[in-house]
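Heads up, one of the protein chains got dropped from this complex, but the rest are sitting where they should.
Going by the order they are written in, the chains are A and B; count residues from 1 in each one.
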Amino acid sequence: MKELNYVGKSVLRKDGPDKVTGRALYTVDTRLPGMLVGRILRSPHPHARILNIETSLAERVSGVKAIITSQETLGVKHGFVETPRYPADQHCIAHDRVRFVGEEVAAVAATDEYAAEEALSLIKVDYEPLPAVFDPEEAMQPDAPEIHPSHPKVREPYHNIGGKTESGWGDLEKGFAESYLVVENRYESHLRTHGYLEPQATVASFEPEGKLNVWTSSQGPFIKRMKLAKTLGLPQSAVRVHKAYVGGAFGGKIDLFSHEYCAALLSMKCGRPVKIVASRPEMFAAYRHGQPMIVHLKTGVAKDGTLLAQEYRVINNCGAYRGSGVVVIFLAWGFAMLPYRVPNLSYEGYAVFTNNPVRAPQRGHGAPQVRFAVESQLDMIAEELGIDPIDIRLINSRQSGEVLPNGDNVHNCGLSDCIKMADEHTNFKSTYGKSRRVPDSKERYRRGIGIGVSSYFGGSLIYPNSSSVAVKMNDDGSATILTGAMDIGQGAETILCQIVAEEIKVPVNELQVIAADTETTPVDIGSWISGNAYVTGNAAREAGAEIRRKLLELASDKLEADIEDLVLEDKTAYVMGAPDVRVTYTELVAASISKHRGDPLIGEGHWRTMRDEPTHPSLATTKGRWSENYAFDAQVAEVEVDTETGVIRLLKAVTAHDCGFPINPMLVEGQIDGQVSMALGHAFMEEVLMKDGFTLNPTWLEYHMPCIHNVAVSEHLDVITESYEVGRPYRTKEVGEGYVSAILAAIGNAIYDAVGVRLDTTPFTPEKILKALGKIQ
Amino acid sequence: MKIVIELSVNGDSYEVAVEPQTTLTECLRDHLGLMGTKEACGTGECGSCTVWADGRPILSCLVLAADCQQMEITTIEGYPGHGTIKVLQQKFQEKGAVQCGFCTSGMILTSAALLKKNSRPTEDEIRKALEGNLCRCTGYNKIFQAVQAASEQLSGESVEEAAK
Partner (left out) sequence: MRLPRFELKQPESLNDAAELLYRYGSSAGLAAGGTDLFPRLKYRLAAPDVVVSLRRIPVGQPVEDPEGYLIIDALMKLADMGRSEIIQRNAPLLVEAAHWIGSSQIRNMATLGGNVCLETRCMYFNQSHDFQFVEPCFKRGGDLCYLMPKGRKCWAVCMADTAPALVCLDARIELTNGDGTRRVPFADLFTGNSVKPIDVGPTDVVTRVLIPTSSAIRGWGFMKSSPRGGLEFATVNLAVLLEMLDDRETCSNARITVGAVSASPQRAHKAEELLKGQKLSTDLFVAAAQAAAEEIRPVPRPDYSRSYLKECVKILCRDSLTMARGKI
């Protein structure tokens, strides 16, 4: 392999200097002349009919410039999914009914916070409270209050079904009949939230000529533009979403949010810029969280541990509108079938409406919930059969080149190597079970080790489906990259620079990035569905490659040599073996301008995953291709349980992973560490506590995100299954979401290893541990 | 009713008309345009708004601007070339301690105050100093390493040497 100069190296972040000096400007930092403050009036009821809204008193408050209710809207609904099966179902401002506490009812723009606050207090809304339901299994009952009619295509007489995914293959009954052992369990995951540091915020400025300028904290500007244009009835050319730095998202800033719409509509109404910043209590109590899920899992295995049959029944507490609740029941199928071969499988997933806030993807989007169930149960099976947790995973692990039931190919699959390396690195086999071999131990602190396995897709087909990148060279050989990619902290701009640098051999610090602006940059899939490094990265590579081709042709002329004999290096070209005679990029750009009628060397690149696939897979049946990149990982957790207080510490997390080819190892490490930390929070301390649709702990004091006291040693082992060659498409896999899952399961398994207690609900709180140990009632 | 206050920020003196209830965060951002101080919660639960008051890290979201008149306030925009801050800014980048960046100002100022007082903090002292600064991206390991690396550079000895 030829030496790589820029990719595969821990290049420092391009945005580092801005961020460490406080120069980085986020949406909350955006200020425009004459800017007004927007605030939103929210429903105090989990379910109610809106009988009347009276705004006249509020309008008289000095400083109030505009008030909007659903009367002012076009009534166009939006949804995370908008397909014929799952049409948009949420009004931007509640129309005649509110379905969750915190739903948007009206919005105000005023000259300052105090006028806005007073106006909100003077808007009189008459509600007729309606019966509400919060638990998904209760909501499915025939006598449950109806939040929305059940989906017309769902055959069962369940209430409040927002969507259903059904899939399967083989002969389930035969599989169970042939099984040596069949086990059945129910696992439940709780409500968590993203906890991004930067608040949800939008600045909207409508120019009288009809142009709407928007700055918003998001994961991709193009989906925001599309949804704003549609709901506001504007052509896309009239909506410009500008770039701002984004202070974390984790899935929570993808979809259209009411505050974005309200800021825009308020600005359109009063002709002045409007800024809305959500308060932390609003974000906790009214914004979108992750997905609490119930997983019923029945598994049949042969005597040697080979999986023969699995039956899944997944119930997702979807909240008051579909949100991504109908996507997660599709994804849960995917995360169920990815890592292991199961010849006979049946899956059904329900998204059930409840009077809770709407759900969003949250890093891992269904994978932690499913992997927790599967990996916990697999350890139970292994123990029953007397097989080691490592071996039972190796027996069932997918191998390179395997075709998944939906027709996808896993290509180079390093899963078995991940499991083996994790085992060797942690001495798993000789450590596992040690603690439980002394069942009557009086030791206060007991240690355990556990393993989990997961797999994640990298890129799928969802609007806008593709990424384009343009690279324009300056006449001194430096260059500017235009990309729609949104750097939400993961380092998107940095890796795009590395990729382009590698193609055109221009140092990273001589590359500028213009990003995430719908007007000046090409379209991009956005920083979600885990496809940025692959889809946008390959588009950037193509754009660089086009310039590379042109440079080589020009150099070939100048140096009178064949292209194959030329070397590009550090903004110069030379003939292989004769590095003393070089032609500079400055000369080549000048040559291009004179020879190619003014072409200063501009390259463009485009990429779409699964280029021959017409559309995304069916959310209803899982048919159709899902992705062409699958990452695999095995994670080992070492925990220490305080058997007296029930407090568990994650001592060490080992991530053995196949992420394809790491473009920037330091950024990859950052993703691993961040996911281990998020999983640690999931496992032990984070929970959005709700009662009857109200949030009990809408603050960081009571929603316990890990702090610096709650850190585990995080180690990683790389299984590199792909290589990178200049001028060729590469396959890099996802690294930003997949590692919150196996480690959660591994923690659960390690707790069992430590104290012989298996918890089937998250989080693993001290109270649950003490109850399971019989220390408290 | 606005009041006129005198503030000393990063060595510069300002006369600002604020409302009595204006917090230091609001004053820095809305009146002085110093946007490096971030507000993520506004109620003292995250540390993003940390600035120095007479060299000690405080939460600017919970202090009135009018109460800061006899103090020297330092923000991330800081004095150009302030040694400890500058070293941390470099180490945070080198160690991968920056991701989304929203906690970074507060992290650096809190760490810098610690290192200024104690250039060789123990692991526990680093954790205790930073316990009020939430970061959701990094999981803290690299932040911890960056502070240790800065400590080594500033005190001129490695952790191993110090242990001897």
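Criterion: contacts are C-beta pairs under 8 Å (C-beta built on N, C-alpha and C of every residue); 3 or more make two chains touch, one makes a residue touch a chain.
Predicted model only: the values in this text are computed from it and were never measured.
Novice: Of the chains that are displayed, which are in contact with the missing one across the whole complex?
Specialist: Checking the complete complex, the chain left out touches A, B.
Novice: Who touches the missing chain here, A:5, A:279 or A:761?
Specialist: Hidden-chain contact among the options goes to A:279.
Novice: Of A:455, A:710 or A:749, which residue touches the hidden chain?
Specialist: Answering carefully, the residue with contact to the hidden chain is A:710.
Novice: Contact with the hidden chain only, please: which chain A residues?
Specialist: 41-44, 101-102, 113-114, 117, 120, 279-282, 285-286, 644-646, 684-685, 687, 689, 691, 694-699, 701-702, 704, 706-710, 766-767, 770, 775-777
Novice: Could you please point out the chain B residues that touch the chain left off the display?
Specialist: Missing-chain contacts on chain B: residues 1, 3, 19-23, 26, 42-45, 47, 50, 53, 56-59, 62-64, 66-67, 70, 110, 114, 127-134.
The definition used in the following text is that only the chains that are shown with their structure count from here on.
Novice: From the mean C-alpha coordinate of chain A to that of chain B, what's the distance rounded to whole Å?
Specialist: For chain A versus chain B, the centre distance works out to 30 Å.
Novice: Once bound in the complex, which stretches of chain B touch chain A?
Specialist: 29, 34-43, 45-46, 48, 75-77, 88-90, 92-94, 96, 98-105, 108, 126-127, 130-144
Novice: Residues of chain A touching chain B in their complex?
Specialist: Touch residues, chain A against chain B: 10, 12-13, 15-26, 28-29, 194-199, 245-250, 279-280, 488-491, 666-667, 669-670, 673-678, 680, 699-701, 705-709, 711, 713-714.
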